[in-house]
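Only a portion of the chains appears, each positioned as in the full assembly.
The first chain written gets the first letter, and so on, giving A and B; residue counts start at 1 in each chain.
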Amino acid sequence: MEPIGRKRWAIAEGYIPSQSSFADGALISHETACILNAGDKEARVDISIFFAKREPITYRVTVAARRTLHLRFNDLKDPEAVPRDTDYSSVFESDVPIVVQHTRLDSRHAEVSLLSTTAYAEA
Amino acid sequence: MEPIGRKRWAIAEGYIPSQSSFADGALISHETACILNAGDKEARVDISIFFAKREPITYRVTVAARRTLHLRFNDLKDPEAVPRDTDYSSVFESDVPIVVQHTRLDSRHAEVSLLSTTAYAEA
């Protein structure tokens, strides 16, 4: 497939609640960046996390060719975990075109809340 | 009406929960791609579904001129059903301009959660 997407994306909203009403992994409060690499080359993606009161942290993930990665920010560990209960934003810089969508599942209460938006793509 | 939209769209987020709290069709957990064809020619749309761990599958739908199709991914059957409880992304390739919006209704619990976003449009 002809590549689709952009190389630079941003999600201004970010917040991982430390609380969850569920033990089931699928329903634990989480923030997800869904990353589609529809092209024929592996994508190397640098994710920079920006905070209100400290310098950014950068993570590296890869997404195989013709694959999707639903990345939970909760799972980022290296160089350090993303702090809970803390406002953040994220910027994605890929070496090939990708598509990025942001989703949050919030289960601080027994009722699950969802939000999602296509990220901002740099033209 | 002068055509509105683009020919290539992507939705990075996709996930159909296998569980629902309701038997009522309108409230069964589902993922929807709302496709508007505001123009005067039928749209032939190829939908490629990308996964984390296998090659993509391609479906074909048509949307009549001056009509909307609220397509439930749950209903795609040919060449095979979209697997449940599995992360996916989707790419839409149409022969005429269309507009695509993504919506999920999640009723794994008695409380219904909704998310929606305009899909990514390739410029």
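Basically, contacts are C-beta pairs under 8 Å (C-beta built on N, C-alpha and C of every residue); 3 or more make two chains touch, one makes a residue touch a chain.
Keep in mind it's a predicted model, so treat the numbers as computed, not measured.
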All chains share one sequence here; work out the copy total for the full complex from the 2 shown. 4
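What we mean here is this: only the chains that are shown with their structure count from here on.
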Overlay subunit A and subunit B by their C-alpha atoms and let me know the rotation angle in degrees, rounded to the nearest 5. 90
Quick one: subunit A and subunit B, Cα centre-to-centre, how many Å? 21
Would you mind writing out the residues of subunit B in touch with subunit A in their complex? 8, 10-15, 17, 48, 50-53, 55-56, 85, 87-89, 91, 102, 104, 106, 108-109, 111, 113-120, 122-123
Subunit B touches which residues of subunit A in the complex? 1, 4-5, 26-27, 32, 34-36, 38, 66-70, 99-101, 103, 110-118, 121, 123
